[in-house]
Every structure is written in structure tokens, then in C-alpha cells.
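Every protein chain but one is kept in place in this view of the complex.
Moving on to chain A:
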Amino acid sequence: MKLELRGITKRFGALVANDHIDLVVEPGEVHALLGENGAGKSTLMNVLYGFYDPDDGQILVDGVPVEFAGPGDAMAAGIGMVHQHFMLVPVFTVAENVVLGYEPVKGGGLIDLAEARRRVKEISDRFGFDVDPDALVEDLPVGAQQRVEIIKALSRDAKVLILDEPTAVLTPQETDELIAIMRQLKAAGTSIVFITHKLREVRAVADRITVIRRGKVVGAARPDSSETELASLMVGRSVSLGVERAPAQPGAVALQVRGLSVLDEAGVLQVDDVSFDVARGEIVAIAGVQGNGQTELTEVILGLEPAVAGSVVLDGTELIGRSVKDVLLAGVGYVPEDRSADGVVADFSVAENLVLDLFDQAPFARGISLDLAAIQENAERRAVEFDVRTQSVSDAVSTLSGGNQQKVVLAREMSRPLRLFIASQPTRGVDVGSIEFVHKRVVQERDSGTPVIIVSTELDEVLALADRIVVMYRGRIVGTVPGGTDRDVLGLMMAGVPQAEAEAQAATHHTVLGEADIEASEEESK
């Protein structure tokens, strides 16, 4: 099936998310849609999927103009979508999720579960997915949930499959399996639209690449273009990938975490007997797939959650059992994982957000009143120092882009004298330009002698920043490896394989992306 988009325009108020976008997806090709966060890729796909009405433009299927009133129409036309945030009902079984919306029924409107299971089985067997139709979706790992999404699309006879940032939540090995699935689908004649901002993956699987920037198509590229070329096309200026940094000069051990355990509300161990050290002037990255205890680990250090066992000693002082305020005042800087929920107060101004932790201290407070002049002055200074792009520091922080919001958080957390800096997912939802800035500031903080903990699910980020890498899996530390460790080894460790075994396995079998890396470095050395 050939799919064509002509002059698609979608506005949200004054914002033009898609500006006359043209795109052609040929039958049986993997077409990558490359662009930064916020470039308008997902909006475009939601238009194509019938989720949004376009303000202008046309969708053609096999040369015939079509109109989609809703996702149901798009599915009927053979378009399937695997959303970045899975569209699965967690408390339903796999079979129920797959048939939802076009359920096979027996008499009386009762669902024919046997038929539903058969549909799941059939596709699951055809592609070698190992998915139990009766498993509850919430009990499945993310990789399996993604396969359920693919089964869901294929069971509706999708001829074009849209994958929206499919690798964001996967380990490198799971990504590898996904790439294999994509190739298999392509061989079976299914076209794939692959939305991503990850350059390495694009080069590994795409037949053609369309690059989108600020809602417009800015060019096409061949999969053999170099990463730097793709990146500059995507960002609109030349960017340096990776941070230039001097080797770490680790000093004395500043933070000692010993035997730390955290339970969630249901009594399940989220952090399980975790011990590690961080020295002054070193960046320790905590790597792992989302949901393996990293979030809880940082939250317990800050005092947001109680620990059931263990200790966290910073420069000789125990942090466990102290209030969040005490911990902050003890010199811990903390960039939370979910910026919009925990990092900023969206309706407060930039200036107010910059003193959220210090508003009751001199110089921002005088007695019971705020010193507005001091807050204003501080904000203007920080905005310059951290390159926060805003019309005025009195603007609500919600009017800023994700990258600039993150710079506000960073500016706040780094403006106190720090004895420990923790950043969770410091560049999630941040544009490439700002990523560079954030990474530079983190390295700068390290070079000034602060011990730094970075929690990241992005291997690129881990490898760019870490002096040492602690890999977590199901709340436990699988191993601690030096920075610059092979991606495939890290990937296997993120899936719970111990270090020695991971190294042995990675040596015999490289992932597609791992191989691409090796080839690229060989080419460079030539």
C-alpha cells in the first residue's frame, strides 16, 4: 500500500505544529521520520491516524484521497500505530487489549474469548513473539507490551505500521529484537513509518529518511549519511555530538550508600540492598531500563521516601531519616525525573521557580515577606548564566520550551553550594541544542569537585557523561563498570545478566546497532 501526505497543516492556536508537510511512504519500505522532540512528528502521525483533524492538506491511500473521522477509519484503511506511550489498558489481558474495538462476539454480545486468543496466537506464532494471550498487560515487561501493540495493529490487517519512538523504553537487546521484527514485517510487505530522534537507529534500519524541523520538512537523507550530517539537518545548525570532557580527577569518597532497601506501597522491594560510593569530582551514572528502582533510589536519598534498611552518608552525615528540606540544605542538588510534575510549578514565573527551595532564606526573604527585588535580580542573573531563553523572567515557566524549563531547574539546583548533585533523566524532552548545554554544565559541576549522580535510561547519555556506570535491574545493582563500556555489555546487564556473562555474550554476538557502531569506528580509523 502506498501512502501519501500532501500539504498537511495542523495548528494548535497560534502554534503551527505541522506546516504543509509532504510525505510519501512506498509499499514495503521503512521510512524514518527524524526530528527533535517537539518538531511535530507525533502530531503528523496523529493526523495520519485520524486522531487529529488536519487544518489543511490531504491523505492519499494508493492514490485515492481519504478522510479519517477517527482512528477507526484509519485502521479500516490499513494504518496501524504503535504509540510511544502504549495504548493498552493495564488491567486487561493481552487478548482483551488486542480485540478491543472489534471484538468477536458470541450470542448476547458476549465476547468470544477463544477466538480472541486464537487471533493473538496466530500473529504471535507467525512472528515468533512469545506472548501469552491471558497475561495481564500490566504484568508484562515493556518489550512484551510493545509486541502486544504490534499484534494489535497487525490483527487489524495494518499495511502501514507507524512506530512512534518505539525504542525509547527498550534495552539495546530489545531494540535489536524490534529491528529484527521490523525487517520481518518489511519482508512480508508491510510499510513502516519509524519515528525517532535517535540517529544510530535510523541509519541501521531506514530505507529512506525524512527530516522534520519546527513543523516543516527540511530535507530527505540517505541512510548512509553520517550521524553528524543527520544531526545538523535535524537541529538546523552544526552540533557537536558528545561532550568534550577531561578525564575525571576523583577525590575522596563523599557519598556512601550502604545496603539501601526501599519498599513500595504494595510491599514490593523497589531498591534491594544497594551499595555504592561516589567520590568528589566524579560522575556516576545509574543506568537501567525505566522502572528498575532508579527513581526510588534518588527519591530515598533526597528523603522523599522512607528506606526500610541501609544508610546514605554524605561527608560523614547520615541523610536517611532527615526531611527533604534538611537534605537540600545539607547541599544536595536534585533534578527530578518528571520536570513538569516535580521540577517546576508551571503557573509560577521563571523568577519564582528559581527560588522554590530558597524563598524563605536570606537574601530572598526578609522576616515573613519576600524580597521581590532580590528574587528578580537573582532571576535575571541566572537566566543569563544558564542561557534560559525567555522574553521576561516574569513569564510563567509553562510558556518555555522543555529545554529552557530544564535549564531553569538546573539553574535553581546549581545555585546553592553543592556537596552532591543528583540529576534524573536530565535531558528527557530536551532539544539537542539544550542537551549540549545541560551536559556541559554537569561536567562543569563535576570539575568543580562536586560528586555527581546521573540517572538515565538513555545509553547515549550514560556513555557521554559517566566516569563510572552502576547498572540496576529489578532494584539490585547488577554491576559497576567504567565509563565507555561497550553498549552491548551494558544492554545485557540492563536485562539482568551479570557483568562477566554479559561480556562473554556480547563478544560472540553483537546487536545490529553495536555492529553499526563498530563499522563506523572502523571507517573513521581508516
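Everything that follows uses one rule, which is that a residue touches a chain if its C-beta (ideal position, glycine included) is under 8 Å from a C-beta of that chain, and two chains touch if they have at least 3 such contacts; residues count from 1.
Following the convention adopted for this analysis, contacts and distances are computed from a predicted model.
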Chain excluded from display, named as in UniProt, from "Cell division protein FtsW", "3-isopropylmalate dehydratase small subunit", "ABC transporter permease" or "Cation acetate symporter": "ABC transporter permease"
From A:14, A:110, A:252 or A:362, residue that would touch the chain that is not displayed: A:110
Contact partner of the left-out chain, one of A:83, A:245, A:339 or A:468: A:83
On chain A, residues whose C-beta touches the chain left out of the figure: 49, 51-52, 70-73, 75, 81, 83, 86-92, 96-97, 100-103, 105, 108-111, 152, 261, 263, 265-267, 269, 272-273, 308-309, 473-474, 476, 478, 496, 498, 501
